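The complex appears here without one of its protein chains, the remainder shown in place.
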Amino acid sequence: MAGLITDWMTLAAKQLDDDVSPAWLKAKKEQALEQLSVLKTPDRKLEYWRYTDTKRLDLSGYEPSLPSELALHDRAEDCEVVTIRLHDAGFEVSENCPISLLVKSIKDINESEWIDLDFTQETVINLVNTANFCAGVTIKYNHTETSKPIKLIVDYDFSKENEWRYVRNQFQVSQNSKISIQEQWSSGQTNVVNVFDLEAGAEIQRLQQANLRTHQRLISFNQFQLAGNTAVRGVNQHLGGALQHHIHRINFNGSQASFKMGTVNKSINNNNIADLVEVNHHKKNNQSEVTHRSIADDSSQIFTNAKAYVAVGADDSQIEQDLKNILLSPGAKIFSKPELEVYADEVVAAHGSTIGALDEQSLFYLQSRGIGIKQAREIMIESFEQEALTC
Amino acid sequence: MNQKLEIKGLEGDEENAVVKARAKQKYKEGFVTDIESFTIPPGLDEDTIRLISARKEEPMWLLDYRLDAFRKWQQMESPSWAKLNVPEIDFQAISYYSSPNANIENAPKSLDEVDPKLIETYDKLGVPLHERERLAGVAVDAVFDSVSVGTTFKAELEKVGVIFSSFSEAVHDHPELIKKYLGSVVPAQDNYFAALNAAVFSDGSFVYIPKGVRCPMELSTYFRINAINTGQFERTLIVAEEGSYVSYLEGCTAPMRDENQLHAAVVELVAMDDAKIKYSTVQNWYPGDEDGKGGIYNFVTKRGNCFGKNSKISWTQVETGSAITWKYPSCILRGDNSSGEFYSVALTNNYQQADTGTKMIHLGKNTKSTVISKGISVGKSQNAYRGLVRVAKKADHARNFTQCDSLLIGKSCGAHTFPYTESANMTAKLEHEATTSKISEDQLNYCLQRGITEEDAISLIVDGFCKEVFKELPMEFAVEAKALLDISLEGAIG
Partner (left out) sequence: MLKVDNVFASAGNKEILKGLSLEVKPGEVHAIMGPNGAGKSTLGNLLAGMPHVESQSGVIDYLGKDLLGLEPEERAAEGVFLAFQYPVEIPGVNNMYFLRTALNAQRKYRGEEPMDSAQFLRMVKQKIKDMNMRDDLLKRPVNVGFSGGEKKRNEVFQMGVLEPKLAILDETDSGLDIDALKVVADGVNQLRSPDRSFIIITHYQRLLDYIQPDFVHVLADGKIVKSGPKELALELEEQGYGWLNN
């Protein structure tokens, strides 16, 4: 473990040597590298990594494995499905990609398009991404009256399973444009940073579908920059894997915007999932609603965290955090932490967090109608998940 | 207005009159007692500790305990995780011992020999120590700076086998009990301030309730900081043997001074099978002035060990004082079927900062915990609830319910909630609920429409907001607590 920071820095230094990036981008990477040099390898003293087994960042001892089973959350819509596949050699875009959707390599990003992210000691592994990223895309979407709704699928499909891949994507959605974005991880060990930049009136429907194989790992940092009157509806499905660590950071930079996100964390065998959502109500009159449903079975563990920050003067903020957790086995553990940090008084904020087993009364109700205990449990779990998926 | 609004806390006219009268005064405990005292020079090293220990004529084992704690403390760092802005504390600028008796030989043997000025001080604070004026049914241990000046009703309590004395006395009279339990709940190296306390603690109270005894009266300690530039480091230990019961109250005040003063206490509670301890605190240390000048830094470690089966420890606190409060009265629920409770009202005004809450550690089977926390932020203050509920692997059928509500009064204050819940047992059930809002306009308008002034309306609504906690306090304390709240709310409008 001691070597992790050094490993990251060595990798970054090596990349910088043979990098052909423009000077400004090299400077960004060097800056990240410098920041890294004073940071510590993440451990449980860091709040963001408190409940994560960071030993699992180490990829030695990797064995190939099969994906877990997951009922896919599919929103059937009449839309154009555009696929971007990220792979070892770069990326490819499906041929039906309309002109309203501009896709280019992240390496070709302009300085003016670059969005700096606030990485600190707490987000140390995400900072590693800035120093080391070498794959990803920038996407600009400008909806026109005549264009058919678009569903963009980003598929992470890297062949090397014993090496981390650092990916950075930036999604820019122009004024009043609406797009649906779905991410999925077919293979590979991924550390991804996504930046979603929504201009006024833009809307995103986003699905993060991390259905990982037993030895697959995924670290994601997702930042949403929300201008006025924007809306985000997000669904995350986190299942399986050796390690999953997701941070969603939402910044309300205008007013009348809304962010609603539902997450299902399902940890079925020896999985380790951390799911952190941080909503920053910097401005007045925005609404956020975060729903987490987590299920831990076998010897797995889950950390679920929702944090809302309301700045001084950010009146008329509405905040709801709903975290419910179910333990299905004696070996599983759940850590749940809803947080409110409020500096304005015209605020309505509420949160709830529960940890328990499946509700006995409900199970009995199902049984009393003739449904066997095993199936009754399955129905209850499905019901539990639905609360997050349909929020 | 046809909707019926429920406003809790409207009953009890008489009680309200007392509260009102009391609320007219500002920090009335802010006076200084002019008394000759013995204060050791500021500074902290092993010699300071040896000096304190020698002055108290302590046995060697206790000095070793202190020195060991001191060495540990030197290796530790001040905690930075709380949502507090703590100015750097210069531990060398503090005096660690101050007693109102210049000479140890002159120390009073009984309350009758205590300096009248001290008796007068406690009279002024509403805690008469003289036999004829004593509060009925409440035994008091009065701690003035670093020493206990006297304990009332000692003889009466001894008759039923209850030991209630200053900590220093207990070290001499009951060394076997102190040796057994000191540091058993809060180990010396537990945290930075607990380690400091273990090294330099001066006095405090010791309570021992023998098997099967229901303590016939409330026990109470009144802590008073008087001397300038001194810190107060008291230590309280309560042991409740099998099947016993005790209710203990604690009050604290200090003079108004421009300098900040440090208070770092440790409280340890031990409850054996079927024993119950009820611990109530009204914390009214000087909070500093309107500009945030002065006030007590209150860093306290309070922890109870529900060691026995069916044991119960209940913490109730009303925190209105101190410039900074860092305090998490906790329960370790070790015995099967044991239960822990935490009821808290924390009100901050002006530039006060509070980071307070509780830890409920469920180790035994069928353990239960209840947490009710009410935070009120006024002025430019910051008020945080921080809590941990942990259910260990073997704590089958553990049950927790937590509710923490925050009320914001004003545009420049902050209210924060940081609850951690951790469960490693699938038969356990944990529930946490929290809300943050300002005073309901509907309630306020309803009161105004009925002719109640805004100030009174706020006080009324805040009282109602805190009702669930106040009802846990012994009667006399509940009135005091309400009054304190009203004083602290001053300037809440505008």
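The letters A and B name the chains in turn, as written, and every chain counts its residues from 1.
The criterion applied here is as follows: a residue touches a chain if its C-beta (ideal position, glycine included) is under 8 Å from a C-beta of that chain, and two chains touch if they have at least 3 such contacts.
On a predicted model such as this, the values are computed, not experimentally measured, just so you know.
Chemist: For the full complex, can you list every visible chain touched by the one that's not shown?
Modeler: Over the full assembly, the chain not pictured touches A.
Chemist: Hey, which of A:83, A:214 or A:386 is the one touching the hidden chain?
Modeler: Of the listed residues, the one touching the omitted chain is A:386.
Chemist: List the chain A residues touching the unshown chain?
Modeler: Residues 359-362, 364-373, 375-376, 379-380, 382-387, 389-390 of chain A touch the chain absent from view.
We adopt the following convention: only the chains that are shown with their structure count from here on.
Chemist: CA centre of chain A versus CA centre of chain B: separation in Å?
Modeler: Chain centroid spacing, chain A to chain B, equals 43 Å.
Chemist: For chain B, which residues count as touching chain A in their complex?
Modeler: Its residues touching chain A are 83, 391, 393, 406, 408-438.
Chemist: So in the complex, which bits of chain A are touching chain B?
Modeler: 312-313, 325, 327-330, 332-357
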